[in-house]
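With one protein chain removed, the remaining protein chains of the complex are shown where they sit.
Chains: A, B and C, in written order; residue numbering restarts at 1 for each.
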Amino acid sequence: MIKVGIVGATGYAGEELIDILLRHPDVKIVNLSAKIDRAQNISAIFPKLKGRIALICTLPDIKEITRKCDLVFLALPHTVSMEIVPKLLSAGKKVIDLSADYRLEDVKVYAQFYNTVHKDKMNLVKAVYGLPELYRARIKGAQLIANPGCYPTAGILALAPLVALNLVDSGSIIIDAKSGVTGAGKKVAESLLFSEINEDFKAYKVNIHQHAPEINQELSKLAGKKINVTFVPHLLPLNRGMLETIYLKKKQKSKNKYEDLINLYKKCYKKEPFVRIRGEGDFPKIKDVAGTNFFDIGIKDCGDSIIIIAAIDNLLKGASGQAVQNMNIMYKFPEYTALL
Amino acid sequence: MIKVGIVGATGYAGEELIDILLRHPDVKIVNLSAKIDRAQNISAIFPKLKGRIALICTLPDIKEITRKCDLVFLALPHTVSMEIVPKLLSAGKKVIDLSADYRLEDVKVYAQFYNTVHKDKMNLVKAVYGLPELYRARIKGAQLIANPGCYPTAGILALAPLVALNLVDSGSIIIDAKSGVTGAGKKVAESLLFSEINEDFKAYKVNIHQHAPEINQELSKLAGKKINVTFVPHLLPLNRGMLETIYLKKKQKSKNKYEDLINLYKKCYKKEPFVRIRGEGDFPKIKDVAGTNFFDIGIKDCGDSIIIIAAIDNLLKGASGQAVQNMNIMYKFPEYTALL
Amino acid sequence: MIKVGIVGATGYAGEELIDILLRHPDVKIVNLSAKIDRAQNISAIFPKLKGRIALICTLPDIKEITRKCDLVFLALPHTVSMEIVPKLLSAGKKVIDLSADYRLEDVKVYAQFYNTVHKDKMNLVKAVYGLPELYRARIKGAQLIANPGCYPTAGILALAPLVALNLVDSGSIIIDAKSGVTGAGKKVAESLLFSEINEDFKAYKVNIHQHAPEINQELSKLAGKKINVTFVPHLLPLNRGMLETIYLKKKQKSKNKYEDLINLYKKCYKKEPFVRIRGEGDFPKIKDVAGTNFFDIGIKDCGDSIIIIAAIDNLLKGASGQAVQNMNIMYKFPEYTALL
Partner (left out) sequence: MIKVGIVGATGYAGEELIDILLRHPDVKIVNLSAKIDRAQNISAIFPKLKGRIALICTLPDIKEITRKCDLVFLALPHTVSMEIVPKLLSAGKKVIDLSADYRLEDVKVYAQFYNTVHKDKMNLVKAVYGLPELYRARIKGAQLIANPGCYPTAGILALAPLVALNLVDSGSIIIDAKSGVTGAGKKVAESLLFSEINEDFKAYKVNIHQHAPEINQELSKLAGKKINVTFVPHLLPLNRGMLETIYLKKKQKSKNKYEDLINLYKKCYKKEPFVRIRGEGDFPKIKDVAGTNFFDIGIKDCGDSIIIIAAIDNLLKGASGQAVQNMNIMYKFPEYTALL
């Protein structure tokens, strides 16, 4: 039975973590904290949890957290995590950070996209990018996990098999991404009001979103050369789920046919508990993955080009579910525990 | 061609007023103002209006407003209107106030429900409650219109014919009301975020909502005795529209049958351009009135009791549409101008 | 490990049953059937289930079902269940029927509200109404469970404590109910199309809904006298969840105060794993129960009258969750197994 804490327990990712961990037989939640006005029972904040947990959520108290917890989940805004991580690590705790603070290896890119200087380069080099399908072996022994962003999770998994084998014209990749609103977090802004978003749909941060460098970093490592995707995210009028429609050109020499492609993906992901590959002409929709930790993918061969459609639940495989998957790997629990 | 200004132009009611008035052949919008950070073109704030209007929206400048306008619409939060109204009236302007500041005749009730002392009792007595179906004659000559609340508009129109004839057990009236989210205004609050309201439904201010005294005031005047309704509002996950399901007991001596009831309503509202009465077993839904200035009503006779279902668009008949209807009456324009 | 079958596996209740039972450690789903054009893998019908179950869903084959199953869930339209139940019972199987066929004790009432003659009066008398909070003892030994309707589950649980103690003016009860769209089942009708329901809200079957007699039957038994509620259901533009706003007058002699009321409910439901009672001024919303098997209730004392607000998930406590709760009771599994 491991003892875990959640910092940032009152946001959407925090709520989801609590919900998952309450179903986990090997975990006990012992500390909940967030930036709140006054300490109160978490089930007063989330009446849905009443009868399942009765823990007081307080302001984060690092001493208390390190005293009580084996592992800490950080579901915090970007830039806040790196204030806390050094303290937790030096106290010997394991940390799974759901923010972007330890995802980008290049601090110049971090500074450019998050408008702030990175303050913890020491630990940045130790962090393992928590995408199990690529880094399972390293996750096993990691002390600090940089849990991937939602858009990157879907985009990287969708492209990894092709990119790793150098089958893609590297300048041709376009990711047209659509996300549910919980992806924006519980931010109190006019643009996120119900009456603004309901019956609306829009693109935002057109080709300047901070998840693009995260995708580029991982794809470039796989390809062994620089890859820059075109990335346009959109906001869907629904709560949870994410779908990416991806367009790319094949490299001249690699005119793979559909069967080759699908076999490539099946081989690449054959042991993955949360990857599901569709048959020809069959594509996932958001409902197929909402409420699950699955990554679903469908592929269309168009001769010189390929269209890929990939879907995840942004709060599960795109955030809290993947965080628990990483925890399961770190502690050698069956990887799907609490996630089916 | 009358010249109008709108104070509070950037909220939902303000946007709706602009949209309606741009289609009005006898009106020119000459001033738009709101509590905004910096002056900017209204079509930059509402890109939907681009190509239809190119007026700069500024902070309210009363001198400028009184210099330019014949009539001023106030689409302001409660308590702000009564700061401005005296200045506009003393400059000889006509005012249609969409806030609650001039609706309640009893300032003690106002203080109780709006948590503030009324600051303009002088003009309060001059204000005409702008429900055309009850007060058309007085609206014609009014200088200050207190435009009714959305819940009261539906509730009073639904009950007026029965209450005026004293056919109702006065302690029995229950109004179970459901409103779209624009009814709450463009208030930046966590409880109004998309991810909070979408896929949710809840009651709020259970039997303590500030629209109850407004309904009680008008029904009591009609009845010639004190009436207190039970009033429970709910928040629907949709943008616009409002439906009220009303339950009441008949007075012992007045066992009217369905035909009597329906004829009573038809007689009462026979010349009304925006009241539509359904046949037996037929009830309005929100879609029948959304985007229109109509008040739709269906009635079910249950022997000793009656069930009434009434629907309006909260932003039109419940706010901006009714405000323009009042303006049309004041200026002797055909009452439906710009409203069909 | 008990072996279960689901007849009607392709509807919303069927899908939900599969999802719950796959998480149940003591149950194995061995047969899935429905009225389908051709046999196919259930995960082809519900891609969400891919990787979790790979059973072929066929047309119902009673021989096959009785050969394989210990317990059969029927998630069928009304009138279809009573064709199948006799065969399953005579083969010695246990049955949990989610339709209305065995809920109404009076076949005349059944005929009136379901427009058909009851064809299985023999077994009707053996059926136990599967509301654990009222009938747990009898459920333990039952062979046939009539799983309650969604509206009745919320309404009966909300009123039972008051009615059983005879504290209510029996002619005064009004249930204003609002349900998500899955409550209507997966019926292909124009009125259930997305573009019809989205941004709409309406009442339907105003005071003539078939769940009213079910509520009346149970409340009358509790009261020891005839109770007839006024019942108006409405359709919410959301997928799942149900909220009932209930109005009633106290009996003259029973002027209980809030504390008395709340203590009454707490005492009545103190051992119930799925009943949660709110404090004063606190009311449940649909989100608090959606995705859970909980029944949440808030109560407001208004002097002579009481307002109750109750919420459930129509597919869980209102259908499939309650069905599994009944199964857990029948087989002496912990009652919350697979339901938290």
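Criterion: a contact is a pair of C-beta atoms (placed from the backbone, for glycine too) under 8 Å apart; a residue touches a chain by one contact, two chains touch by 3 or more.
Predicted model, so just to flag it, every value in this text is computed and none were measured.
S.K.: Which of A:L192, A:L243, A:I262 or A:I297 touches the chain that is not shown?
M.R.: For the chain that is not drawn, the touching residue is A:L243.
S.K.: Which residue among B:D176, B:D288 or B:D301 touches the omitted chain?
M.R.: The single option touching the absent chain is B:D288.
S.K.: Which residue from A:A39, A:A111, A:A137 or A:C302 sits in contact with the chain not drawn here?
M.R.: Of all options in A:A39, A:A111, A:A137 or A:C302, contact with the hidden chain holds for A:C302.
S.K.: If the missing chain were put back, which residues of subunit A would it touch?
M.R.: Against the left-out chain, subunit A lists 174, 176, 178, 196, 198-203, 206-207, 230, 232, 234, 236-241, 243, 245, 247, 281, 283-287, 290, 300, 302, 305, 307, 309.
S.K.: Which residues does subunit C use to touch the chain missing from this display?
M.R.: The list for subunit C reads 12, 181-182, 186, 188-190, 192-199, 237-239.
S.K.: Residues on subunit B that touch the omitted chain in the whole complex?
M.R.: Within subunit B, the residues touching the omitted chain are 22-23, 47-48, 50-52, 199, 273, 276, 278, 284-285, 287-292, 294, 296, 340.
Please note the rule applied: only the chains that are shown with their structure count from here on.
S.K.: Measuring from the mean of all protein Cα atoms shown, which chain centre lies nearest?
M.R.: When every chain is reduced to its C-alpha mean, the one closest to the whole-protein mean is C.
S.K.: Need the most distant chain from subunit A, centre defined as the mean of C-alpha atoms.
M.R.: Ranked by distance of C-alpha centres from subunit A, the top chain is B.
S.K.: Could you work out how far subunit A has to rotate to sit on subunit B, using CA atoms and steps of 5 degrees?
M.R.: 180
S.K.: For subunit A versus subunit B, what separation do you get between their C-alpha means, in angstrom?
M.R.: 46
S.K.: For subunit A and subunit C, let me know how many angstrom lie between their CA-based centres, rounded off.
M.R.: Roughly 37 Å separates the two chain centres.
S.K.: Would you mind listing the residues of subunit A that make contact with two or more other chains?
M.R.: 199
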